[in-house]
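Structure first, then comments.
Heads up, one of the protein chains got dropped from this complex, but the rest are sitting where they should.
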Amino acid sequence: MDKPLISRRLMDSDGSLAETPSGTPKEQAVSSPEIIFVAVFREHYSSLCALSDQLAGKILVDVSNPTENEHLPHRESNDEFLASLFPACTVVEAFNVISAWTRQAGPRDGNQQVPICSDQPEAKLSVSEMVHAMGFKPVDMGPLASTREVEAMPLRLLPGWKVPTLLALGLFVCFYGYNFIRDVLHPYVQENKNKFYKLPVSVVNTTLPCVAYMLLSLVYLPGVLAAALQLQRGTKYRRFPDWLDHWLQHRKQIGLLSFFCAVLHALYSFCLPLRRSHRYDLVNLAIKQMPPPACAPAPACPSLSTPGFANKGYLWDEEEVWRMEIYLSLGVLALGTLSLLAVTSLPSIANSLNWREFSFVQSTLGFVALVLSTLHTLTYGWTRAFEESRYKFYLPPTFTLTLLVPCVVILAKGLFLLPCFSRRLAKIRRGWEKDGAVRFTVSTEHVLPEKTSHV
Amino acid sequence: MDKPLISRRLMDSDGSLAETPSGTPKEQAVSSPEIIFVAVFREHYSSLCALSDQLAGKILVDVSNPTENEHLPHRESNDEFLASLFPACTVVEAFNVISAWTRQAGPRDGNQQVPICSDQPEAKLSVSEMVHAMGFKPVDMGPLASTREVEAMPLRLLPGWKVPTLLALGLFVCFYGYNFIRDVLHPYVQENKNKFYKLPVSVVNTTLPCVAYMLLSLVYLPGVLAAALQLQRGTKYRRFPDWLDHWLQHRKQIGLLSFFCAVLHALYSFCLPLRRSHRYDLVNLAIKQMPPPACAPAPACPSLSTPGFANKGYLWDEEEVWRMEIYLSLGVLALGTLSLLAVTSLPSIANSLNWREFSFVQSTLGFVALVLSTLHTLTYGWTRAFEESRYKFYLPPTFTLTLLVPCVVILAKGLFLLPCFSRRLAKIRRGWEKDGAVRFTVSTEHVLPEKTSHV
Partner (left out) sequence: MDKPLISRRLMDSDGSLAETPSGTPKEQAVSSPEIIFVAVFREHYSSLCALSDQLAGKILVDVSNPTENEHLPHRESNDEFLASLFPACTVVEAFNVISAWTRQAGPRDGNQQVPICSDQPEAKLSVSEMVHAMGFKPVDMGPLASTREVEAMPLRLLPGWKVPTLLALGLFVCFYGYNFIRDVLHPYVQENKNKFYKLPVSVVNTTLPCVAYMLLSLVYLPGVLAAALQLQRGTKYRRFPDWLDHWLQHRKQIGLLSFFCAVLHALYSFCLPLRRSHRYDLVNLAIKQMPPPACAPAPACPSLSTPGFANKGYLWDEEEVWRMEIYLSLGVLALGTLSLLAVTSLPSIANSLNWREFSFVQSTLGFVALVLSTLHTLTYGWTRAFEESRYKFYLPPTFTLTLLVPCVVILAKGLFLLPCFSRRLAKIRRGWEKDGAVRFTVSTEHVLPEKTSHV
C-alpha cells in the first residue's frame, strides 16, 4: 500500500521501501508518495508542469514565502498560483513560517505552531497528522484564500518596535540639538571657546539620560491616563481610545529602549575619566590651583610645604562633593532596579512568574526606578535651575525639561493613593459602574478573544 | 443540538449559530451554552441569582481569584461560595492561574498548565477537552475542596526569594555599620576629620563586595556540609536536616543575589573616578607632591624642570601599583566568571544544558569564581591585616571578616579531593552504605515524587 514517503519514515517501523519506480529521477520521486512538498521558488513552479500527470490527485504542500518585494496585497499568493498551475492537485500551505533550522532542530516553544490553509478538509487533516508526528502544532487558518495573510506573517520585521524606536530616535535628535546649542554653540558664540571636542562623548552623554528618563516616564504615563479615564467615566467597561490602547500595548518596548539608553549612558559616563580631555583638565586644574611662590628675599621665601602655603592650594568644595556622591549613588541604584525590570522581561523568566509577581516587578519596582531616576536628575540639577549662568541663550538647563512628564506621573500616582480615589478605582476595577455610565454593548461575537489563532 | 458556544466556535466549522433566544441579554447569553464562564468578582456573584433557573444543570467555570486580603485559610473559596449559591449547577474551577494576557496570546512554556477542580468527573472532562482545544494542559487537582490551595497559587510572591533577600539585606546593614564605624566615625572621633561625604558611594562600595562575597560562599557551604554529613553517616539514604535541605534548595537565589551585588559593586567602583572628591584628591596630591622652590639668589635658583628637581617630585610606590593592578584584574575575572553562572541560570539556557554541562558550569566554574574572589580579597588586603594603623577602635579590617567562610569552603573542598575522602564519598554516592548506617524506611507512598501536579 502506497503511503507517503515521509510518513513511512516517521510512522512505520518496518523499514521497507516501495519498489523502485521507473522513469526520470523526478518522475520516480513523485510517483509513490501521496504528499509532495514543493520546496521551490515561485518562478520555478513551471518546471514541475512536465509532471502534471504524475502529480494529479496528489497533495502539494507549498512551503515557500514571497520576499518583501514580491508580497503585494492584490497579487495572488504563491499557493493560489500553484493551484492554478495544477488544478488536478490539492494545494495545502504549511510550514512556511518555520525556518529551515527549526525544521532540522525540532520544535521549540515559540516556533511550535504551523499555520495550515487549504480548500480541502481531508488534505488539511492528512498534513495536520504529519505536523503532529513531527512534534509541531497545526493551526487551521482557513481556505487557500487566507494564504495571503499567512505569507505576510514571516515578513513582519519587529512590528511592535517601529514606533518606540522612532520615538527614541526623535527624542535623541531633539535633546542632542538642544545640548549642542547650550554646551558647544553658546561657548563658541559668546566666549569664542572651542568646545567642539565635546560632540562625540560629552554631549551624547548628556542626551542619552534625557532620552532614557523620558522614555521611562512614557512607560508609566498611559497607566495613569487610563486610571484617570476610568475614574472620570465611572466604569471599566468602555474601551480606551485607540491611541491609548496602542500606547498601553507598546509599554514593554518603550521600557526596554529606556533601559538600553540607560546602559549606554552608564558606559559613556564610565568613559569620561579615560579621555585625554579629562586628563588635561585635571592637570590644568592642578596647575591653576598651585599657589604662587611669592619670590621675596631668601629668608622670607615661603616654602610650598609649609601648612599655611598648602592650605592656600587645597581644593575642596563640600557642596559639590556631596552633590556628586549622592547623584552617582542614586544613578547606580536606578540602573540596578531597571536591570531587574529588563531581566524579568525575558520571555523565559516572564513565563515563570505568576501575575502577582510580574506585576510586583514591572509596576512596583518600575515605579521605584522612576522615583530613583527623578531623584538622580534632581540631585544632578541641584541649584542649577536657579543660577542665571546656566541659562544659555535664555534656554533652561536640559534636565528641567525632562522633569515635566515624570513629575506628573509621580504626582498622579500619589494622588490615586489617596483613599477617596483609591477606593473608587478599586470598586470600578472590580466591576462597579456609576449610574449613567455609557455601556459597551456585549455581543456574543466579542465573548471570545479577538484572535482565534494561537500565535 | 445545543453545543457550548465556545466549543462551537473552536470545533465546528459550519459557522451557523443557534436561533437567537428570547429574554434579557443576560438570559439570552446563558440559555444556549452548556458551559458558562463566570468572570465576575465574588461580591457580584449574587447578581447572577436572578438567572438561577436558566443556569440549572449547566457547568459554571469560575476563573476568579481572591486578593491577598481576601484569601484567608478558614474562609471558603470562591468556588465553594459559588456552589452554595447555585446548588443546581456544577461548579468547576479552571484558568484561575492563567493571566488575561496569556489567555489572549496563547500558551507558552511555563504557563501551559491549567489546574482543574470539581466534584463531578464528567464536568471536569468537558472542561479538560476545552482546555486541550485551547492549547493548554489540564491538570486534575481533585475535588472542589482543593480550590483553597489552588486559589493560593497565584497569590505567591516570589516565595523562594524571601529568605535570601532578607539575608542579603541583613548582611548589608551589618557590614555598612561596620564600615561606617571604621571609615567615617573613627576619623571624625580621633582626628576630627569630616569624611561623611563617603557615605553615599565609598562606604557602600566597601560594603557591597563583602555582601557579594559572603553570599557566594554561602552558596557552596551547604554542599560541603552535605558531603561531610554523608561521610560521617556513611550513607546517602538518610534525609538531610530540614534547615540544610531548605538551604540547598535556595542556592540559586543566593547565588543570583551575590551576582547582583557584585555587579552593583563594579558599577560603584567605576563611579569612583567620576566624583568631585576624587578630582580634588588628585589635585591636592599633585600640589602636595610639588617640590618646594628653594628661592635662593638668582644664579642658584633651581628650576623645576631640571632633572634633579623633577625627581624629587616624582611619585611612585611600586608595591601599591602592583597591588592594585593584580586585585583589579582578579576582580574583573571573578565578575566575568560569575556572569557565566548567572547567564546559565536563565531558564531557557538551563533547560538546553544536560546535567553534566549544568554541573560543570554551576559547580566547577562556580568554585573557580569563589577562588578568584578570594584571591581578589586577599590581594586587596595585601598586608593591611598586619598593619596596626588599619585597626580602628581595635576593629580588624572588614575584608578579614569576610574571608572566614570562603576559606573554610575552599579548604573543605580541597580536603574532599584527597583520595581517602574522595573515594569514600564516591562509593557512598553510588549507593554503598557502611554497616549500622541508620536506614530511611522506604514506603511505597514515597516511591513517587511528592508533587503530583506538574508545576
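When the chains are written out, they are named A and B in that same order, and each has its own residue count from 1.
Note that in this section a residue touches a chain if its C-beta (ideal position, glycine included) is under 8 Å from a C-beta of that chain, and two chains touch if they have at least 3 such contacts.
This one's a predicted model, so the numbers in the text were calculated from it and none came from an experiment.
S.K.: Out of A:163, A:181, A:204 or A:340, point to the residue that touches the absent chain in the complete complex.
M.R.: A:204
S.K.: Among B:47, B:84, B:190 or B:351, choose the residue that contacts the chain missing from this document, as touch is defined above.
M.R.: B:351
S.K.: Decide which residue listed in A:187, A:273, A:336 or A:396 touches the omitted chain of the complex.
M.R.: If we include the chain that is not displayed, A:273 is the one touching it.
S.K.: Counting contacts across the full complex, list the positions on subunit A that touch the omitted chain.
M.R.: 5-6, 9-10, 13, 17, 25, 29, 40-41, 43-44, 68, 97, 99, 103-104, 106-111, 134-135, 153-158, 194, 197-202, 204, 260, 263-264, 267-268, 270-271, 273-277, 279-280, 282-284, 286-288, 290-297, 346-348
S.K.: In the full complex, which bits of subunit B touch the chain not displayed? Write them out.
M.R.: With respect to the unshown chain, the touching residues of subunit B are 109-110, 121, 137, 140, 266, 269-270, 272-273, 282-283, 285-286, 289-291, 293, 295-296, 298, 301, 303-305, 310, 313-318, 320-326, 328-329, 331-332, 335-336, 339, 346-349, 351-358, 360, 430-431, 442, 444, 447-452, 454-455.
Note that only the chains that are shown with their structure count from here on.
S.K.: Express in whole angstrom the distance between the two chain centres, defined as the mean CA positions of subunit A and subunit B.
M.R.: One centre to the other, that is 25 Å.
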